[in-house]
Each structure stands twice: as C-alpha cells, then as structure tokens.
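A single protein chain has been omitted; all remaining protein chains appear in their positions.
Chain nomenclature is as follows: A and B, assigned in order of appearance, with residue numbering initiated at 1 for each chain independently.
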Amino acid sequence: MMRASHKQPGFLAALLHRLAGIALAIFLPVHFWALSGALNGADVLDKFLKMTDTPLVKFAEGGIVVALALHMALGLRVLAIEFLPMRERTRVAISICLAAAFAVGVLFALNVI
Amino acid sequence: MTAILFIAQRASAAVLAFAVTVHLATILYAVRGGLTAGEVLARTRDNHWFFAFYVLFVLAVAVHAPIGLRNVLREWTPFHHRSIDVALALFAFVLLALGFRAAVAVYLPPEALLG
Partner (left out) sequence: MAEASESTLSVDVWRGAAEGRFQTFAVPRRAHQTILDVVTEIQRDQDATLSYRFACRVGMCGSCAMVVNGRPRWTCRTRVSEAVTDDGKLKLEPLRNFTVVKDLAVEMVAFFDKWRDAKGHFTPGEPQADFQVVPPATLERKAADAGIECIGCGVCHSACDVVTWNKDYLGPAPLNRAWTLVNDVRDVGNDARIDAVSGSAGCHACHSHMSCTEFCPRGISPTYSIAGLKRAMIRRALGRKL
C-alpha cells in the first residue's frame, strides 16, 4: 500500500522538481561541452547540430526544455511558499505549474518541427 | 554553513528565474525552422550583452545546481557527507570551467581564435 504522503500533490510536485533538477544537472556539462565546439569554428558546431537532428534527439531536447520549464515553475512555487504572505491553494498552484511547463514543451515542439 | 548555502540557493534561484526566462524565450524563438550554428553565432559573436548574460547565467548555475544536488545525495544516497561536499565542490568547478569556455566560445569572433 503506497503511503498516503506519496499520494499528495505537494509530494508529486517536489518529486518532479527534484527529478527535473537531476536531469538538468546531468545535461548541463554536455550542453556546455557541445557549445564549446564553436571554439573550433562554426562548422564544427554545425556538424554537431546536424548530427543531433534526429527525431530521438529532438524528443530528448523537448524533454530537457520541459524539465527546465517544470523545474523553474515548481521552484517559483517553493519561493512563493517561503517568501510570500498568502497561502496557496496547493492543487491549483501545482496544476498551473504543470500546465505552464507543458505549454512551453508544446511551443518548442511546434517551433522545432 | 547551511544557512549560507540555503541563502545562496534561493538567491541564485532568483537570478535563474530571470536568466531561464530569457533563455527559454530565446530558444523558442531561435529554433523556428531549424537551428544552425551560423544563426546561433550570428547572434552571440561579439555581443557584449549576450556574453555578460551567459557569464551571469553560468555563475548562478554553478551555485544553484551543486547545492540542489547536495540535498538529493544526502537524502537519497548513503554516501558520507564530507565526500558529498567535496564531490559537489568539484562539480561546481567543472560547471564554471565548461560554462565559461562555452560562453567564450560563442562570443569570440573566429579571427581571435586564429591567434
């Protein structure tokens, strides 16, 4: 039986925030490394970009974009809980965060396809 | 110590709220119709504003990510606290080094690289 605390929206929010953060922390060094390819000329960076122009990579990129938007949205919620005087309606607040992150993901998909 | 780390985490989060918003907007704008290096670099080469922006971004990330991971490692792994702190200090350094290198790479004009 799953413990009741794990069925709460606040826990889901914290879990998604944490998992997205871990994904971003793994992605960032790779991202920096890829951009540094520009040091060797634009064509090296271009070669890399063409290499990554596959559907699988585009899907992963979309995932990272969503992870970034999600981590920020849920992080802003934490800052609001900690610093703003009003109390949130938890389910509503988390739904808004998820919707915003998903919207960013959709925009990315529409722009990149 | 932990109070300082907490404050640094929240302060860097505030900086990142601004930086990530700009970055996401830039990404969504830039990937329309595909992305080429030429397009990216045309925007960033010799652009002081973008360079300053990326430097600030890298600094904030190098503070924010390791402190965030510290909580994850302490709570979800059995590793010794001291070894976690050492590993994350190294990770912060890696992020700074690679991040600055990337910021420089997209800022410097190609002539500068040829010496």
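Quick notes
Definition applied: a residue touches a chain if its C-beta (ideal position, glycine included) is under 8 Å from a C-beta of that chain, and two chains touch if they have at least 3 such contacts.
Quick caveat: nothing in here was measured; it's all calculated off a predicted structure.
For the chain that does not appear, the touching partners among the shown chains are A, B. Where chain B meets the omitted chain, the residues involved are 1-7, 10, 71, 74-76. What chain A contributes to its contact with the hidden chain is residues 1-6, 8, 10-11, 14, 18, 78, 81-83, 87, 90.
Just so we're on the same page, only the chains that are shown with their structure count from here on.
Chain A and chain B have Cα centroids separated by 14 Å.
Residues 10, 13-14, 16-17, 20-21, 24, 27-28, 31-32, 34-38, 40-41, 61, 65, 68-69, 72, 91, 94-95, 98-99, 101-102, 104-106, 108, 110, 113 of chain B touch chain A in their complex. Contact residues of chain A toward chain B in the complex are 18, 21-22, 24-25, 28-29, 31-33, 35-46, 48-49, 53, 65, 68-69, 72, 75-76, 79, 82, 104, 107-108, 111-112.
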